[in-house]
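All protein chains but one are shown in place.
Coming up: chain A.
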């Protein structure tokens, strides 16, 4: 990011103000998309592997969905893992019991995640601030215990095994979905969601979401119900969470109750905050940093959680706008 922006400045020397900012607005996403599209080329070369990249992208998608609530509307949901996990189980069960179709599995993930969020939303959006967080945690735990105790259907503590992502039939030839191809499928889903979110944020509805965060009282005074807006945002983020969970389950051909646990919800929140919850790309950056840090630190020390926790505490204390916010202030100054 910072490299991009300094290059951008170097190519436009003395060009202050509007034009360079506009250039940057186009250049940054362009660089990001090129980087994402070429991951299977340069990431293994840096010592990574495709599974890790796909994992980061999947979790980044979930974090982006959460950020629709957290960053945009200012509501801290701590139950995002519930929709993520439910989406994962929906995908797995679909492959095992309904039909051996990867697209259907993904679709079911979206539907189940969105349905759960849509049904719980009305109760949750009555609350604000930390109480909203508490109730979303509690809802998440309810799903966790249902999945853990429904042994016959979900495999209980051991998780759901025995499904495999199926090749996608495209008429003349079948897309095999090996690790590189699967990365691109996830990237495609990510691109669609990111595009839709970007459109949404420019729409009146997106502006209304931001208004919930900025001045709810005025919004209600104008006759726009903040609760309904939050409910829509909650449902959308549940759908995205379900999608991400389905992709995650298909990535590992496995899903376990850990995917619904509140600590994972916390990890999603951490990703948003690490990267910067008020910025569009923040959650993805946070997820990438999180996954890489986890991968790197855990191979060096058993106490990697401490390192991650301390990093997180420092971000919260000193850089509440996250890594992207930090970079941005440096570019400006």
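Throughout what follows, a residue touches a chain if its C-beta (ideal position, glycine included) is under 8 Å from a C-beta of that chain, and two chains touch if they have at least 3 such contacts; residues count from 1.
Keep in mind that, in the parts below, contacts and distances are computed from a predicted model.
Peer 1: If you look up the hidden chain in UniProt, what protein name do you find among "[Citrate [pro-3S]-lyase] ligase", "Sugar ABC transporter permease", "Oxidoreductase" or "Inner-membrane translocator"?
Peer 2: Protein name of the absent chain (UniProt record): "Inner-membrane translocator".
Peer 1: Considering the complete complex, identify which of A:90, A:137 or A:194 is in touch with the unshown chain.
Peer 2: Checking each option in A:90, A:137 or A:194, the one touching the absent chain turns out to be A:137.
Peer 1: Specify the residue from the set A:208, A:229, A:273 or A:324 that touches the hidden chain.
Peer 2: Of the listed residues, the one touching the omitted chain is A:273.
Peer 1: Which of these touches the unseen chain: A:129, A:162 or A:195?
Peer 2: A:129
Peer 1: Please identify, in ascending order, the residues of chain A that touch the omitted chain?
Peer 2: Touch with the absent chain occurs at residues 74, 76, 123, 126-131, 133-135, 137-139, 141-142, 145-146, 149, 262, 266, 269-270, 273, 302-303, 305-306, 308-310, 312-313, 316-317, 320.
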